[in-house]
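Left out: one protein chain. Kept in place: all the others.
Per-chain residue numbering starts at 1, and chain names A and B are given in the order in which the chains are listed.
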Amino acid sequence: MTPMSRIQAALAGQPNSGKSTVFNMLTGARQYVANYPGVTVEKKSGFFSCDTSRVKLIDLPGTYSLTSYSLEERVARDFLLHERPKVVVNVVDASNLKRNLYLTFQLLEMEIPVVLCLNMMDVAERRGLSIDAPKLAERLKAWVVPAVAKRNKGKDELRDAVVSASQAGGTFKPFNMDYGPLEPFLSEIEEKLSQKPGLAYPARWLAVKLMEDDHEARKLIQKDVPNPGELLDLAVQKRKKFTAEHHEVPERHTAYTRHLTACRIHEACVKAEKKSLSTLSDKIDRVACHRYLGPLILIGVIYALYELSIVQGYNLTNYTWPLLAGLRNLAAGLLPDPGFTHDPLIRSLILWFTDSVNALLNYIPIFFILFSLIAVLEDSGYMPRMAFLLDRVFRRFGLHGQSTLPLILGGVYVGGCAIPGVMACKAIPDERARLATILIVPLMNCLAKVPLYILLVSIYFPEHKGLAMFFMATVTLFMALPVAKLLTLTVLKKKESAPFILEMPPYHFPTVQAVLRRAVERVWLFLKKIVTIVAAVAIVIFVLLQFPGLSQERKAHYEALADKAKSEFHGKIQGNPYAEHVQGRNLMALILFQEKYKQERRGVKDKEKARAIDARFQEKNPAFFSIIKPKKDKDAKKVNKAFKKVVKARKKIRREIQGEKINASFLGSLGAALEPVTKWAGFNWRVNVALLSAFAAKESTVATLGTLYQQEESGSGETLESRMKEQETGFTALNALTLMLFMALYPPCIATTIMVKLQSGEIKWMLFSMVYPMVLGITFSSLVFTGGRALGLTGLQAMLAFYGLCVAATVGLALYNPRRKFSYNHAFSKKEENL
Amino acid sequence: MRKIFITMALLAFGLVFAGQAPAHTPMCDCFDNGDDTVTCEGGFSDGSSAAGVVMHVMDSSGKALLQGKMNQDSEFTFEKPDGPYKVKFDAGEGHKIEINGEDIVE
Partner (left out) sequence: MQTPKTKMTLNEMKPKDRCRVRKITARGPLGQRLMDMGFFPDVEIYVVRNAPLVDPVELRLGEYHVSVRHDEAGFVEVERE
């Protein structure tokens, strides 16, 4: 029995070569995602078996080259150098062979057997290109496997090639690039290297890198080689000599040599049968990138994204929410029963926990649709077109064309969510722009902020509803952009900025499988990383809201009220035949009985089913059942009437307790303590408490406000709007405005904060993203409120004034460009200037 | 000039959608009390109460029969109409629920 051999293989390739598709084709469902240690670059691994070999395939980040200029390149290269996989599978776009070979050569130089996967053969064929695979294999000294990964073609051949390549072992002869005039210099360095025993890296590769003055290579030498100084000095010397003799730096020469070699091989192995005609992608681009149609189509796409995911997604939640509510009821049924005025702590805790988690889970249908649509956008190739259209605008604010999608997702109009928004920042290649985008996405209009806006607008801006909503929706953009610019000029100044150069790949029709897979992956990430932490925070907030709680005195007060209600009830039904069934504890039992009955009957439309449920409950306790459904029974009806009253009284008492509890809690004290500061922004302690609780999830703001503004004794149920209006007599439109402004700028909810940490990789940015909006929010709110008061402006006037200021700031900062050309700082490297 | 055109288009587009902001999922369940009255209970997924939300009871052709509001317990009780009817929970755009009287079983 031949033992199972384990092989580690790496998957490398340029972006848009179909690498992910090849990865999925080879590994199927057996893959998992992690991070490369210490960085925010995703590391995907998968497995497949072939013959007696089990192959672990690591998907390296897609890179155009293997220099040390970008994080992805460094990660890919480090993996190849230190993990030394047995095989490298290089996925290549067959219709773009020349450019792809540029990376191939660099992979070959690592002296690991390479299997070249000629992907997208169908596209090459369509373009009239025919490739001589065997000849290519011969020239490159590699295995060449044509494939169409999208259609699962080439899977077996590729797997076989990987196994064969891994077994090449001793007979493997690495590919040798002829660098012409550079060769003598390389030999000298290689000789010096051979004097150092036990070097873990291919000597020739190192020699090339040293001549190119590659920073990472120098670091490797310093770390691993005894007496590195000598070697490094030699390299510097040689570099100077070559440059002086050939009027070109070595790295320019090596790049050019690779390019020429690629051209030669292309010439030899690829035949173009017809002149490239205008492709379908070209035709689509004529519209998609058109001067006037382009932006219109972009708006259309954004609208479709919004409409399908948010609006339709919300409609879906109408079906999924009952499921979640069902789970909650299940939990409620399993926990100890509630009491008349108080519930056991464990019950309150678990239910609160469930409610908080449910609120988040309710987003899943929306996220699923959203992530699917984003995957479609990504796979189709439209994203670079978006960047192409909007880069000019975003660039002025230190952002990038690819900041478009994150900002849209965050809610560029109304109703986005910062979580997928921050997630989408992954694609931004420029580190500075990426961080800037991550930091401003939470300022956009997330879904959860909207209920508060609606509440306040309907109370305080009733005649200008549309205008006020429009203001809220757009002002965030005019605040986010200047903030981005300021961040770029100050805090983010030292971050690397990258060149824009963006490939515009041909359009692809996304496959359902790939889209769904990506959507599921991301939803799972959301569940795993975010829901867990939010759940933990929910518990913390619970404690802060429950304790220290009511004083003994107050508790007694409510008990007294409860007793009064109960004795009223008993008084009314004295002498009634049913009275004996509801004495003492049985009253509570009846209340629970009714609640359980209602729960079971909820949503039941079928007469048969309803009757069955009724029969069951009747059997359980005929007396109770008659009381809650008296039908024609006069006595039962009497009890029913009194019962309804006591239930109502109970609800009222519980509501009042709830409200008072918040006052008496830690959170409440905190809210009160903050009042002296927040009063400049027009916030009283109630608003503070609501805002504090919103930290867990912004949705809670309205609910908490609802509890804080108690119903009045008289009258029918008033909406929160009317209650707030009545009870906050000092509150004017100006207060409302500042509250909304603060909400707009409010620090991201915990879930988003976690996402920020995940995407930026550093806790400091996560903390910064929490603190700076708070500072901004309080400052702006206070300015608007106090300023507005001082100038005697109405809410509406203050709104317009503030809006005007924001737009002015945006335009002003857009025109401000301290360094005339951003690109100069990366067009020249410091050492070059001295050479 | 082109830039201005694009900006105006975007803003105009914005105005159209000013009102349409979905927020939290609405809920409404109705029960037949067995004594010719029906009680509907309402709420929202984020825990906010539905007190004050407008309730409409209409006949099958949509003609209004009764109107009222959810009380402070988020409940609305009304006399069951003769014949087919519909109940509507109206908390604003995107937050409406319509329930068929037929489905409210005794």
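Operating definition for what follows: a contact is a pair of C-beta atoms (placed from the backbone, for glycine too) under 8 Å apart; a residue touches a chain by one contact, two chains touch by 3 or more.
Small disclaimer: the values here were computed from a predicted structure and weren't measured.
Q: Pick out which of A:V41, A:A255 or A:A579 touches the chain that's been left out of the picture.
A: A:A255
Q: Which residue from A:Y69, A:Y179, A:F397 or A:W765 sits in contact with the chain not drawn here?
A: Result: among the candidates, A:Y69 touches the missing chain.
Q: For the chain that's not shown, point to the residue among A:K43, A:R84 or A:R127 touching it.
A: A:R127
Q: What residues on chain A make contact with the chain left out of this view?
A: Within chain A, the residues that touch the unshown chain are 64-65, 67, 69, 95-96, 98-99, 102, 127, 249, 251-252, 255-256, 259, 276, 285, 289-292, 294-295, 384, 387-389, 391-393, 395, 401, 498-505, 821-823, 826-829, 832.
Rule of thumb we're sticking to: only the chains that are shown with their structure count from here on.
Q: Of all residues in chain B, which touch chain A in the complex?
A: Within the complex, chain B contacts chain A at residues 2, 6, 9-11, 13-15, 17-27, 29, 31, 33-35, 41, 44-49, 51-53, 68-74, 92, 94, 97, 102-103, 105-106.
Q: Of all residues in chain A, which touch chain B in the complex?
A: Going through chain A, the ones touching chain B are 291-292, 295-296, 299, 303, 310-311, 314, 317-318, 321-322, 325, 355, 358-359, 362, 413-415, 447, 450-451, 453-454, 465-467, 469-470, 473-474, 598, 601-607, 610, 629-631, 637, 640, 648, 651-652, 655, 699-700, 702-703, 706, 711, 716-722.
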